[in-house]
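Of the protein chains in this complex, one is absent; all others appear in place.
Every chain is named by a letter (A and B) in the order it is written, and numbering of its residues begins at 1.
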Amino acid sequence: MTITRTMRRGMVAAVAFTATALLVTGCSAGGSGAAAGDGAGDIDVWALQGQDSENAALQAAVDGFNGSQSDVTAKLRLIASDTYTTTITSTPKDQLPDVLQIDGPTLASYVYNGKLTPISDHVSQETIDNATAGSIAEGTADGELYALAQFDSAMGLYGNKAMLDAAGVTYPTSIDTAWTAEEFETALSALSGSSPSGKALDLNEAGLAGEWGTYAFAPFVWSAGGNLLEDNTATGALDSAASVDALTQVAGWKPFVDSNADSKVFPDGRVALGIGGHWNYPTYSEALGDDLLVMPLPDFGTGAKAGAGSLTWGIGSGTQDGKAAGAFMDYLLNDESVTAMTQANGAPPATKSAFDADPLYKEGGPLALFGEQLANACASDDITDTCVAVYRPITAGYPTVTSQFSSALSAIWGGADPAKALGDAATSIDQNFADNDGYQQ
Amino acid sequence: MSANNRARRTAAAFQNYAVLIVAALLMFAPIYYLLIGSLKPSSEVLNGFAGFLPTDLSLDNYVAVFRALSSDASGYFWQFMANSLLISIVVVVGGLLVNSLAGYAFSRLEWVGRDKVFILIILLVIVPFESVAIPLMALMQGQRDTLLVQMLPFIANAFSVFLFYTFFLNLPKSVEEAAHLDGLGAWGTFFRIVVPNAKPVFATVAILTFLSSWGQYLWPSLVTSDPAVRPLPLEMGVFSDREPADWGQVFAFGTLLVLPVLVVFLIFQRYFVQSVAGSAVKG
Partner (left out) sequence: MASPVSTAIPSSQLTVRKPRFRWRDTRDGVLMSAPAIIGLIAFVAVPFITAIVLSLYNVQADMAREPRFWGFTHYIRLFTDPILSGTFLRSLLNNLVFALVVIPVQTGLALVLAVLLNRKLRGMKFFRTFFFMPVVFPMALVAVIWRLILERGDDGLLNASVSVITGGLVPAHDWLGSSATALGSVILLSIWQGVGFQMVILLAALQEIPEERYEAARLDRANGWQQFRHITIPGIRNTLIFVTLLTTILAFRVYDQVYILIRTAGANEEATQTLLYTGTKAIFSENNLGRASAISVVLFVIIVIITLVQRGLLRQRSEG
């Protein structure tokens, strides 16, 4: 599954570049060599190799675009997901394609490296207006719009109604009625008592040390009133009492958590609760049918929060034909292309028109709660009590932030002292930012 | 006395076998687990002791692996296998030639600067490849996504040079001296006299090089993203990361990954064991 895989692999951030050459010449990044061009000719498109159905949908969009007009021919190249970020990072600006897919949280570091060009001049205003707030939030860096997404991601707490009822546990039916941390722990305790395996929860434990850790567990920190960064500084946010408290609570669930090595513990009915994403929905709904519940994550104090963000599309700074690239993006973000893609992967559409028409996420749909979460989205430096879906920090230093957070999380999960683990992570992040002049251009 | 002796010997042999059988069972258990798991439905692989029972056997997992890897987007299983084979063969053959020549030059020829250069080679033996992978990747950016970039860095190998060097040093010199008298130069002596007498070390280096080349993981993950050139072990990593994890299929993939090496090993194990050990003992 594209999203899980990219998140698991993590921001295998960056490597390479022509080290010695750059050391000698002392080249600096920045500046955009993008040219508007005449809107005719060939354009290259790079995308992340996903599931077969996603690849097919993408190819169909490219074919559709090529057939819809005669000026521009788009050529698609799929790149293996585990090396996608490495490939982009290690490709010099002038060899990057005209249009490329980007993992949302890595956007800022590509912008910082001068690999992307602002898209407002190339993409039609109509397309921009139709983008969801989340898509805009994810694609904006330094006040400029650099990318727009076909789809977003959504996550929350799945429940097995039959098992919850059997244990006599009442459950939330809306975001407002989300379990509190205490209620959640009580539920876990009751559920593990009545479960044959003695466990109650799956949280994809094996992925904690990767991007899944940040994506799915930073929401608890936000919900508790903590944060990863505040004013580009981790000290005072990541090591705040609220953040420490949040992860202390999470670590307390361990006795109730099944390690889920066979990936089937929730759909097989061995645990009643599972923290998961929209990509789990097809399997889960097939296995549980009407017993599948979709709930918000527990509320740690300032309202339930959830992770969001996925792959998005931008224009390479070396493009010689921004106009053609923009035309392709317009096509990629039209209802037909977006719907074909989201039908292929079950993700929430990231354009307003497709989102409103989506049978899964619209009001009354089975994933309406996820839809509502995304409708109330915010950036991580602007969190309010009412927003639910929170996008990960947009900073060129994100690779360090996520690496430190997920390492601290998995250490805490393994029994480390939360205050010390998060304190160390915060200090390390701040040191990295200081070494890089705060990632200011 | 002799009957007593024989009884004692039988007892000792029995004891010997008993320990060996227990050890062999323990050593083989993980391999058996892999093989049997590759033939079972995923849900039975990770299921306590039941993972060990030969129940519900079928080739479904293998079929599923081939089916999952049979499109341009995902790459083709046989393509990965062919890439791995081609890379390993080139690295082995090229390595044998290049490193044996160097080993011979260091051990038998007297040339200006030889000893200084040899110290350098010995120092390079202990540079872990992993520690130069990142700068090397940067230096080879232009070769990204080729088979060549996966071969070139591994052909010249300081440890292989060292193995050849020690082996040649221990070869009796008399034959070569006779060859010299017959008017054979260094090259002629090497190819006609030394190589035929050095089969064990060639076999050793071939085997060690093949094993490490076949298992390459870090380097291809840094320099390849095109399925057309990616090797098998890397794809196993990608494959086992699929969601949800299907351990039966992962084990089938793993079996296919190790099977060629295992077969080669079983066929050649006589030479294999003799040579690996022989050249090490003499070295």
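Of note:
FYI, a residue touches a chain if its C-beta (ideal position, glycine included) is under 8 Å from a C-beta of that chain, and two chains touch if they have at least 3 such contacts.
As the structure is a computational prediction, the values presented were derived from the model and not from experiment.
Checked against the hidden chain, the listed residues B:M81, B:A158, B:V195 or B:A228 yield one contact partner: B:A158.
Touch with the chain omitted from the figure is made, among B:L59, B:L109, B:L148 or B:A178, by B:L109. The hidden chain makes contact, of the residues B:A68, B:L85 or B:L139, with B:L139.
Only one residue in the set B:A68, B:V98, B:V195 or B:A228 touches the chain that does not appear here, and it is B:V98. Check B:V92, B:I193, B:A206 or B:V250 against the missing chain and you find that the one touching it is B:V250. Within subunit B, the residues in touch with the undisplayed chain are 13, 16-17, 19-20, 23-24, 27-28, 30-31, 33-34, 37, 45-49, 51-52, 97-99, 101-102, 104-106, 109-112, 114-115, 117, 120-136, 138-139, 152-159, 161-162, 166, 169, 185-187, 190, 208-209, 211-212, 214-215, 217-218, 233, 236-237, 240-241, 247, 250-251, 254, 257-258, 261-262, 265-266, 269, 273-274, 276-278, 280-281, 283. Within subunit A, the residues in touch with the undisplayed chain are 10-17, 19-20, 22-23, 26-29, 89, 109, 112-114, 197, 205-206, 208-210, 258-259, 261-262, 396, 399-400, 402-403, 407, 410-411, 413-416, 424, 427-428, 431-432, 435-437.
Here is the rule we go by: only the chains that are shown with their structure count from here on.
The distance from the centre of subunit A to the centre of subunit B, with each centre set as the mean of the Cα atoms, comes to 40 Å. Of all residues in subunit B, those touching subunit A in their complex are 42-43, 45-46, 71-74, 134-135, 137-139, 141, 144, 221-222, 224-227, 230, 237-238, 241-247. Interface residues of subunit A, counted against subunit B in their complex, comprise 1, 4-5, 8-9, 15-20, 49, 52, 55, 78-84, 86-87, 90, 92, 261-264, 268, 279, 283.
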